[in-house]
Every structure is written in structure tokens, then in C-alpha cells.
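Just one protein chain is left out here, and the rest sit where they should.
Let's turn to chain A:
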Amino acid sequence: MSIPATEGAPQAVRPRQAGYRGTKVRRQRVRAAWTFLTPMLFALALVAGWPLLRTFYFSFTDASLSDTTSALFIGFENYLVYDDGAWYGLLTDPIWWRSVWNTLFFSVVSVSLEVVFGIIVALLLNAEFKGRMLVRAAVLIPWAIPTIVSAKMWAWMLNDQFGIINHLLMALGIIDSPIPWTASATYSMWAVIMVDVWKTIPFVALLVLAALQMLPKDCYEAAEVDGIHPVKVFFRVTLPLITPALLVAVIFRLLDALRVFDVIYVLTSNSTSTMTMSIYARQQLVEFQDVGYGSAASTLLFLIIALVTVLYLYLGRRQLGVDQ
């Protein structure tokens, strides 16, 4: 079809002029978006951005807690420095690397256990039984107690002399002598993992329960008619369908676990066998007053968590709907 040039030209131009991008409505929406976003961005810059940048900055100085104003810029010396025939700095500190390992181990093991038990608890709560509402409320209790309180509570229960756990285990004849749960290098990591798992199962269970209740009920009847074993239905139907919710639960828990501080600090203090990156940074920063070195540890902690998060989001991008 041939259109005369005089008629064709305005037609070609018009869509651009009247396009969505340039309309009044569009401009109004953009303005509204910025109006709502600005206070949030401002608050974030103030409480997250600024401290983060300060930490980055301090990690390149020799600042001390007693006097941060006269800090001198020393480059990467807090991280790595060659002096007098030997390497020094955070990257050469075996206790730092032990903390990194402890953190990763703690995170992976506790989050895995929480997910498995969380799903089991959610499946139980999803079943129909009398007093279900009561049990649902009761399950939430560990999550509702402040971590400091529950950690202290467990510290007493796990106490090697007077703790009820040792008492019970000995009464049952499972152990002969009291175990120093929080003091021994062998048991302390598992003790803190257990307490963390106990505390956070309700969180995972609740998220999974919400996902379970969204599932189409009729699919299960279809599976029943199709003669599919309930266990297989769980792995082939339920699990794939709750995976997005599960991945969200995991990222929440992973971010929490990677910066874990309170539960471990209350239970085992500065013990190196359970020391995490946060505890290491705090120790350098507060106890040893070395703000520069502590900031370097905090910066690395930030980078490691960021790396894990990016990796996780990348691997789970399809299920999380990130790229949609």
C-alpha cells in the first residue's frame, strides 16, 4: 500500500509525541513516585549509607576508639602489609579466617536444619486437628522471645554444673559426666546451632505454612485419583510449589545467620571455636579499641555477605522471579 508522503509523515511523528513517556499522566506518576521515595532514600542514606561509608573509610586508617579524629590514612595496611620480612594484617590472621569458616559453617548448617524442621512443623500445622490454633500460637513462642533472653535461658539450661540438660542426660544414663556444652571446643558450635535452630524454626514454619495454605487443594485430589503416593506427592507437587516461599525464607535466614552475633556472644562469649565474623569485628573494635582494624573486618564481612547474597539471588533467580 502506498501512502502519500504528506499523509505518512505526521502519522509517523504522532506516536512519539503522544507516547506514554511524555504524557502528563506519566510525568505526574514519576513525580509522585519520587515524592514517596525521597524520605525513604534519605533515611536509608542516613542510617545505612553513611555508617557504611564511614566504616569503609576507617578501614583504611589507624583510627582508635578513644580518638577517631586524628586517624591517619594508612592504605591497605589493616588488610595486608609486608613488614620486616613477614606479612601482617587481617588477611593473614588465622583467627579471622577461623571466624569466616565458623560463620559459614554455622549459617549453612543452621539454615538447612531450620528449613527441614520448619517444613515438618508447617506440614503438621497445616493438618486438620483439634486445638490447631492453640498449637500454632504455641509454636511461635521461641520466635517471640528476645534472642538475648532465650540465649541466656539456654545458657543456664546448658550449664555444665547446674544445667538441666546435663542433669536429664545423666539421669537417663546417656552420659556419665557433665558435658561443658558451651565451653568445649567440640560441642559449643553444635550447642549454638541447636539454640538458633530452636529459635528460628517458627519463622520458617510460618512462611512455609502461608505457602502451603495457598496451594490448590484440588491438585491433591487429582493426585489421589491418579494413585500417586503421598510421599511422592510431597516431593513432586508440594515441594516445587512452595519453593519460591522457601527461597525467601532461606534468604532472610541466611542474611541473619551470616551476621549472627547475639546468640553466640551470650552463649560462648569470645571463644574462638564459635567466633563469627561479627564477634571478631566487635572484639577488635571495642575490646582492642582498634577501629581501623575492626572496620577492615566489618568491611570484609559486608563484602562476604554481599557476595553470598548476589550468588544466591543469581542461582535462585528463576524461582524468586527476580528476572521477570
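Here are a few things to note about the model shown:
Simple rule for what comes next: a contact is a pair of C-beta atoms (placed from the backbone, for glycine too) under 8 Å apart; a residue touches a chain by one contact, two chains touch by 3 or more; residues count from 1.
As a working rule, contacts and distances are computed from a predicted model.
Within the choices "Sugar ABC transporter ATP-binding protein", "Isoquinoline 1-oxidoreductase beta subunit", "ChrR-like anti-ECFsigma factor" or "Spore germination protein", the name that UniProt assigns to the complex's undisplayed chain is "Sugar ABC transporter ATP-binding protein". Here one chain is not drawn; of A:R132, A:K152, A:H229 or A:R317, the residue touching it is A:H229. Note that of A:L91, A:M170 or A:V237, the residue touching the chain absent from this view is A:V237. Only one of A:D84, A:E128 or A:D218 touches the absent chain when the whole complex is considered: A:D218. Remark: the residues of chain A touching the chain excluded from display are 216, 218-219, 221-222, 224-229, 232, 236-237, 240-241.
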